[in-house]
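Pasting a structure below so you can have a look.
One protein chain omitted, others in place.
All chains are identified by letter, namely A, B and C, in their written order; residue positions are counted from 1 within each chain.
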Amino acid sequence: MENYVYIALFAPLVSSLFAALFAQKPKIQLVGIVTSVLIIVSLLASLTLLLHIEETGKAVSVTLMDWIQAGDMDIKFGFTVDQVTAVMMSVVTLVSSVVHVYSNYYMESDRSFNRFFSYLSAFVFSMMILVMSDNFLGLFIGWEGVGVCSWLLIGFWYDKKDVTRDINPSISPSWAANEAFIMNRIADLGMLVGIFMIYWNLGTLKYSEVFAHLDTLSHGMLVGIGIALFIGAMGKSAQFPLHTWLADAMEGPTPVSALIHAATMVTAGVYLVIRANPLYSQIPEVGYFIAVLGTFVAIFAASMALVNRDLKRVIAYSTLSQLGYMFAAAGLGAYWVALFHLAAHAFFKALLFVGAGNVMHAMHDELDMFKMGGLKKQMKWTFLYMGVASLALSGIYPFAGFFSKDTILEAAFNEHTYGIWFVLWFTAGLTAFYSFRQVFMVFFGDERYHELGVHPHEAKPYALWAMAPLAVLALIFGFFKEDFVEFVTKFLPAYEMSEHTEHMVWILTIVTTAIALTGIIIAYFKYSKGLKRNLEFEKKNKVYNLLINQYYIPILYEKTFSKPYKELSEIAWKEIDMEIVDAGVDGIAKAVKVMGDESRKMQNGNLSSYLKWMVAGFIIVTVVSLLTVVIK
Amino acid sequence: MEAIAFYTFSILITGLFLVTVFSRNILYAMSSLAAGMVLISGLFFIMRADFLGAVQLVVYSGAIMALYAFGMMFFDATRDVKEKNSSASSVFLLSGISAVILVAIFAAPAIGEHIKPLVTAAKGLDNTQAIGEILFTKYLIPFEVAAVMLLVAMVAGIVLASKKMDQSLSEIYQDADPENELKEQK
Amino acid sequence: MSNILTLLIFFPLIAAIFGFFVNKNSIRVYGIAVSAAEFLLSLWLWKSYDSAQAGFQFVEKMPLIPDFGISYYLGVDGISLFIVIMATLMTMIGIIALSVKDGLKNLIITLLFLEVAMVGVFVSLDVILFYVFWEFSLVPMLYIIGAWGGSKRVYAAIKFFIYTFAGSLVMLVGILYLAYLYYTTTGVWSFSLTDWYALLLPMTVQKYLFWAFFLGFAIKVPMFPFHTWLPYAHGQAPTVGSVILAAVLLKMGSYGFVRFSLPLFPDASVAYITPVAVIAIIMIIYTAMVAYAQKDMKQVIAYSSISHMGVIIIGTFAMNAEGISGSIFQMLSHGIVSGALFMLVGVIYDRRHTKLMSEFGGLAKVMPTYATIFVIMTMASVGLPLTIGFIGEYLSLAGFFKVSPLMTVIAGTSIIVGAVYMLSLVKKSFFGPVTNPENEKLKDLDSKELWALIPLVAIVVWLGIYPKPVLGPINNSTKALVQLMHNKAQTPEAKKIILVSKKAKEAK
Partner (left out) sequence: MTIGLSHYLILSAILFSVGLAGVLRRKNLLMLFFATEIMLNAANIAFAAISVHIGDLSGQMFALFIIAIAASEVAVGLGLLILIYKKYGTLDLDNLSIMKG
């Protein structure tokens, strides 16, 4: 089984390196094929491991080699595949495989075809490290690794130039990439601090040892560690207030958005909380905070998705919102529920994004949904896929989202956190609304795209085939809930609903489905037919403006952080460094020079004055020596 | 008796030297300097440093002052020296302070108690004999060196004094043509 | 081969003298050959080094002035070994990548002299010998900046020289006073470091001596507010000068802290952790901000050097094996990474004769290989795991976390502010459309530049993934150092903070 671990882990690396060989060459179709095959190999290895663990119930652990050894710190490249990891691996490699194959279509005419596959596979490798590592620092490698790959991929079209926020809210791919990287770094510092705390209090970073000795720590310390690690998770999973990068990350190619910014990387934070469940279950107050924050993000992001016209941004906000759901579940202690939603969400959200990619291709990279409409005719399959994904996202029976989202709501109800339940319930309605607003705007109504002069076309068949597994999973994954629970609760704490909740389940289900359906119906009436932008409304309405401008948070950040930092930097350089520090140094040098210039005047060539100076010197020396004698 | 002689000499010497220092006329200055030198030899005699007194008389008052007198022939010595003493106060301040310091040092009781003889004079000899003894034993080499130095100084004095104006030595040798000299005289 | 260290010092010296007689046309080959031989020699040193042992190895001792206890005393341990190897490596790479046309011969000879001084500083165990090499290293650098530099080279060179010289004079006073103390306590003169290690100094004396040494080292490092010579020196120096200055010369200061300040004055070092750490934090954040404000690529990297040195200082003053090992590893990593970055800036300067970021933009499209290597080095510079830059930074901060969690968090912002200025540098120069028509036809890296850079890339990745061959010996020696400090410490505070690692305790 060890070999499968290595295959699953290193196949993406090999794939990435292989593609990197041709990174500067023009497109080579072989690169796309080889990398896709290698990722599929990794998928097969992951599935094998999943089955193996399902059979034996035991985790597979391997240690590759030593990494850092200093003082008492002894960190190895160790990998362990347990139930949670196996699920994560399977999800990651499955979505990756689909995205790889799909990218062959999506990037087919891109100048940097080979480079793209190199980055994409590198991302998969980093993600595999992240989920497979058996210690926190290994996790951190993957954590930062996915960050860099995300940076590379968001900024993939680096040669686009910066524009103002009015034209493109993300300014430019390279700008968005830097924003994502730096914001993640802020969170990574928190994570690093958490790692330091663990190390100095427990002397190890290995999960198994750390979690076995948690009871030796004081409660305050546990809270500290929990908060520090969660700050790390907030960055990667784009939780408020570190959320702005995710929407801007949509500047990357759409397959990237599907893989990284929907299905896998952004869920790393959730994975971390799930992984550290022994820690978080000891500190329910932090867990509660996580749940509240998650709930807030769920509705906060959903509200922004309501009005956005940008196809990808809507999906991005919806991702944000769904991450909030996951955190709410994890924070409430329902770890397997969070993991279940994570997996289900990965499938349908990736599908949604890939479908959006098809639409973008058809529309020649036009993203404004107001300029689409009626695409159903030309893009039957895409419509179908996106419809399935949206239904799943809205939580309609029997799609995957129904099972996972309902369970989260049940958990919130079960914990008697009715506030959270209510907000999440309401958000479910919003989710359904904006999902179908999108579907209706893109696929229904009059064909507004004629103004652009584009002729939409369906994606190539193999791309559509590649999307099929995701669609199937979005359809049927929910029915595996029981198996899933049985499988992962061997590792994660089981979360049992109380009897009271059990009785309420059917009511809850009906209520939730009702609000989702309401959302869909409202969307239908509002957006499925003739649609016109109400510019007057867009200009005047304050709520609309608040939402479309993302609550003015990006502008606020720019005004409170980026700009002052830049100005402060200028001051630090020009005023402090040059005017004070360096001028001080030069001032000393100048003072010496002035002293020299002044004392040079003594040297006036007149013997008499020389003699006077000499006598003065003589007097000083004698007085000093006399004084020393006298004082002694 | 000794005290009277000492004070008389002291006052006279100081007065004469003051005249030297402050006189405007160079001849007065030189004359009072010579007189002062003579009187210093008197002090040496009081101290019973007979040989030194004699040397003082012969060398200083005789040779050196005569040298000055001859040297002054080159200058316009009769004229009053015109000087700008712009900062007389600083001069008096500096010399005054150093005078006070020196006097204070010498008047301090510590001086004199800690001085030990290095070479004691042989008993039974008078001063001149003793000096002769030590000069030709212990101080022989310095004595010889001093002799050489005097010779060198003599040569230097002659060369410098006989040098022509505004010309370097090499030029002088180049120009050492009798015809040129004749022309110059004309 | 017991005289390997002597050979290592004097081989470049002799080669440099012979260099005067080498033909102008073949001097480049000669320079590369000599520096490569020297590098191989240092590799051999590594090979023969016994990693399991912590103490000094290849020790040579020969009295020079026995009356004053000055001797020719050499030796390496894990702390200095790799800095020596890095010095020879960077010299070799610097010579390979040379693009200077005028006075190439003199430049190569000067570089070889500089190599003598650099190796000498790190292998000397006699303090006077150390000091001689320390000062001697200034002279070739003065020439390099002053003769081959930019338009303000003379100002920069003189500033560099006088500033560092002034600092080291204060250190010299400290050295002499310490030697005098040694004489008064033991009755014999000795300048050998190992003798001094055994000396127990009272706290009052330690304080003064600590600051005397501190000033010398701090200016060299350079620590805030003594850092202003560095941007000028880097800004004006030719590429090879910047490479060696950043890679090796700055390390002399931080090496000095580890080699002298900590073991000689453990109590004072512990007592002054807070002020030193505050200075280091100011260095990290403040110079990172200044770096962000720069317009010139090279100045960004120059200021980033200061910022990174702040992390090294933080690690050094962590007073535990994790932190000190980390800081030494960070010295290596910073040497290689910033050396490579300076070299990369030199590449573009050779092509365009400007280093202003506003002149560039979109270089990634024109020079893809160049951009790739630059980005790899950028990532190493911001401390990405699996590159060399992460391990040192991580260990330094981890070590200091034990001393002060709060200050570590503040110092840890280096990973954020570092990303800010490096990424904005990359964005401004490499991303965006090619706006300047002059950049459209730039040539990508040529083979000479590739030969110089590829080994560095390889090292960056190799040591990032498998640092053990380097970190192991460093760790061993550091543990011994911490043990020594712990044993020497007199104040209870110092006993508490200087943390002997558990494994070392058990081994006892």
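One rule holds in what follows: a residue touches a chain if its C-beta (ideal position, glycine included) is under 8 Å from a C-beta of that chain, and two chains touch if they have at least 3 such contacts.
This one's a predicted model, so the numbers in the text were calculated from it and none came from an experiment.
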Displayed chains contacted by the hidden chain, counting the whole assembly: A, B
Interface with the unshown chain - residue positions in chain B: 2-3, 6, 10, 13-14, 17-18, 20-22, 26, 29-30, 33, 36-37, 40, 43-44, 46-49, 51-52, 55-56, 59-60, 63-64, 67-68, 71-72, 74-75, 81-85, 88, 91-92, 94-96, 98-99, 102-103, 105-107, 111-112, 115-121, 130-131, 134-135, 139, 142, 146, 149-150, 152-154, 156-161, 163-166
Chain A, residues in touch with the chain not shown (by the definition above): 600, 602-608, 611-612, 615
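The working rule: only the chains that are shown with their structure count from here on.
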Furthest chain, CA centroid comparison against chain A: B
By mean Cα position, the chain sitting nearest the middle: C
Gap in Å, rounded to a whole number, between the CA centres of chain C and chain A: 36
Geometric centre distance via CA averages, chain B-chain A, whole Å: 99
Inter-chain centre distance, chain B versus chain C - centres from mean C-alpha coordinates, in Å: 67
Touching two or more other chains - residue numbers and ranges from chain C: none
Touching two or more other chains - residues of chain B: none
Interface residues, chain B side, partner chain A - complex: 90-91, 94-95, 97-98, 101, 104-105
Residues of chain A defined as touching chain C within the complex: 23-24, 65-73, 137, 140-141, 144-145, 148, 151, 155, 158-162, 172, 174-175, 178, 181-182, 185-186, 188-189, 192-193, 195-197, 199-200, 203, 565-566, 568-570, 572-574, 576-577, 581-582, 584-585, 589
Footprint of chain A on chain C - complex, ascending: 159, 162-163, 224-225, 227-229, 286, 289-290, 292-294, 320-322, 325-326, 329, 362, 364-365, 368-369, 372, 379, 382, 384-386, 390-391, 394-395, 397-399, 401-402, 405, 408-409, 412-413, 415-416, 419-420, 423-424, 427, 430-435, 465-468, 471-472, 474-475, 478-479, 499, 501-503
